[in-house]
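If you scroll down you'll find the structure; I have some questions about it.
Heads up, one of the protein chains got dropped from this complex, but the rest are sitting where they should.
Think of it as A and B in the order they're written, each chain with its own count starting at 1.
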Amino acid sequence: MCDCHSKDTLIPQIAVITAIRQDTGDVKTFRVEKPEGGRCFDYLPGQCAIISIPGCGEAIFSITSSPTNKDYMEFSIKRCGQLTDYLHEVEPGQEIAIRGPYGNNFPVETALKQQNLLFIAGGIGLAPLHSVIDYALANRSNYGKIDVVYGARSKGDFVDYEELTTAWPASVDTHVHLTIDRAEEGWSGNVGFVPQYLKDLGFSTDKTVLVCGPPIMIKLTLAALQEMGFSKEQVYTTLEMKMKCGIGKCGRCNIGSKYVCKDGPVFRCDELDELPDEY
Amino acid sequence: MQKIEQLIKEKARDLLAAGQVTSVIAWQKGEMFYDNAPGYFDNTEELDALVYNAFCAANLSKYLIANTKKDEKTAVFLKPCDTYSLNQLIKDRRVQREQVLVIGIPCAGMVDINKVKAQGLKGIIGITEDGDNLTVETAYGTKQVARAEVLLNKCLACKGSAYAVSDETIGEPMAVKHAPYDRFAVVKELESLSPQERFAFWQEELSKCIRCNACRDICPACSCEQCLFDNPESPLAGKANNNSAEEQLFHIIRAYHVAGRCTDCGECSRVCPQGIRLDLLNRKFIKDINEFYGDYQAGADADTNAPLLSFDVDDVEPGAATKGRE
Partner (left out) sequence: MWQEGTAVDLKTTITAKSLKNIFFPQIENLLAFERQGQKLSLEQKQLPAEKTIAFGVRACDIASFNLLDKVFLKQPVDHFYQARRENCTLIGLACSEPEETCFCRTFGIEPASPTADAAAWLVGDDLFWQPKTTKGEELTAAIKDLFTEAEGGDKIVAEQQAQVQALLDKMPLAGFALSDEECSKQAEIFESEVWEELSKTCLGCGTCTYVCPTCHCYDIRDYEVNDKVERYRCWDSCMFSDFTNMAGGNPRTTRLARFRQRYMHKLVYFPANNEGAYACVGCGRRLQKCPVSLNIVKVAKALGVTKNV
């Protein structure tokens, strides 16, 4: 292979989709490797990659799999635009282009270490947290108690239902709490929105919290957490903005003087207070 | 025009004080003496900044699209040529007539500061209007120039002192004095070229385009809620200026879209930072319309059917446009 890939960060490398899993009606998880096998690049949980579909352009996605997995990367991607439409139509063996990693990461090796962790996700918002959860489970002794609260529209809308109902709860001191928006047949779990469910579960505040989901769910969840006595310094979330370059130069993902692609996507909630309300 | 400015201020003050209108659209002073800008005046205290002089070229009619979407009355001061644009917007049902109070104001032709500078003047600090002459004060000294020689190109094709639409008028009509000017002269020259030569001309002219969209965004006839060139689903991103097909498409499609509705207000050429003669594309359409359907001035009235929007059995056959030019 030529050395051109290393020349500029805007130049992607070729990768191949080796497996595709249909998670929900509109979410698929794609396994991506180098054409010769192996993972495309190193990264940390919470970081992103920019995927290219020639002719459609590029889009940035959270890496769903944990970096402890050295063989491949996975991306859980919801169908919501031109590029994702295309991705949802491809078959395994399809080559794409990819560049990264971009952005900062959840502080898995610093602030989160030895902490009890509370993960709160809504819908496709599980994608960035998935990486952290798998990372924590792979290094189980480094972290305290783990709780995952995950809400979806319906049972069929949970991403990676199989893993989160079997593998995760099987791990030591790890609990998964699922909730769906509206009651449906065959569902015996909780029904209701995440913020209320959180309050019903009544977590103690000796935890570090990681939240990701649609903007409205994040806003209401942060309010619920504050009500429950959590301070903003205990809560991390990720933000989404339109991005092109991934390196803080193209100028579109800024919130105030911070670039989400470079200074984010992970922010501690007290940091958000310093940003203008434009996200 | 100082007297007119005073009359405008008084009129605006009366309207706002009496609550007859919620806001007034006119021109406000800029940083230089010549960069007067469109301005909204919502209360009488703001009126000190209102200005009317030889540097109020901006056509204010397009702002009324946004304004008449609100449930309030707006007063607007329009020069004779600007009233054609407003009338066309009324005809296109983009402006609610009853929500606008149109006050016609006379104009002696607007001055192009770039033409003043082209006379070798730099560091211009002030200009006083003195009948047919302008006294230009610069950091390097003072000089007199004839107003007729530094008029904006659009003023050379002045439509006259009559207002196409107005509720009231202020001041006495003025005349724009300049040497005889045929607005179709360059169009005729271009028509006489071979297709190859004409193509080369436009390729050269349009290659200057930087895709800033100023021509589209200032154009009163470009009143689509969302331009097709802003549609994310469209394959025309509107940003690739090396792809000559694309920038030619942009300008040609735009010219087609405003054909029959373009009043020849000349704003597109005035604001183009690259000095592209966009008016020539529009004037070609106007000339063709005049030749095929009889003289037509868009915006002259708000009622009659426009030639491109109506059919008559006597209409020219489609082949007429290319006849004799193969």
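The rule we apply is simple: a residue touches a chain if its C-beta (ideal position, glycine included) is under 8 Å from a C-beta of that chain, and two chains touch if they have at least 3 such contacts.
Predicted model only: the values in this text are computed from it and were never measured.
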{"item": "Contact with the hidden chain (one of A:Gly81, A:Gly156 or A:Gly189)", "value": "A:Gly81"}
{"item": "Contacting the left-out chain in the complete assembly, out of B:Thr22, B:Thr44 or B:Asn213", "value": "B:Asn213"}
{"item": "Touching residue (missing chain; options A:Asp42, A:Asp71, A:Glu95 or A:Glu109)", "value": "A:Glu95"}
{"item": "Residue ranges of chain B at the interface with the undisplayed chain", "value": "30-32, 35-40, 58, 63, 122-125, 138-140, 210-214, 216-218, 230, 232, 237, 239-243, 267, 270-271, 273-275"}
{"item": "Hidden partner interface residues of chain A, rising order", "value": "2, 4-5, 7-14, 52, 54-58, 80-81, 84, 90-91, 93-97, 215, 240-242, 244-245, 247, 249-257, 274, 276, 278-279"}
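Note that in this section only the chains that are shown with their structure count from here on.
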{"item": "Between chain B and chain A, distance of the C-alpha-averaged centres to the nearest whole Å", "value": "51"}
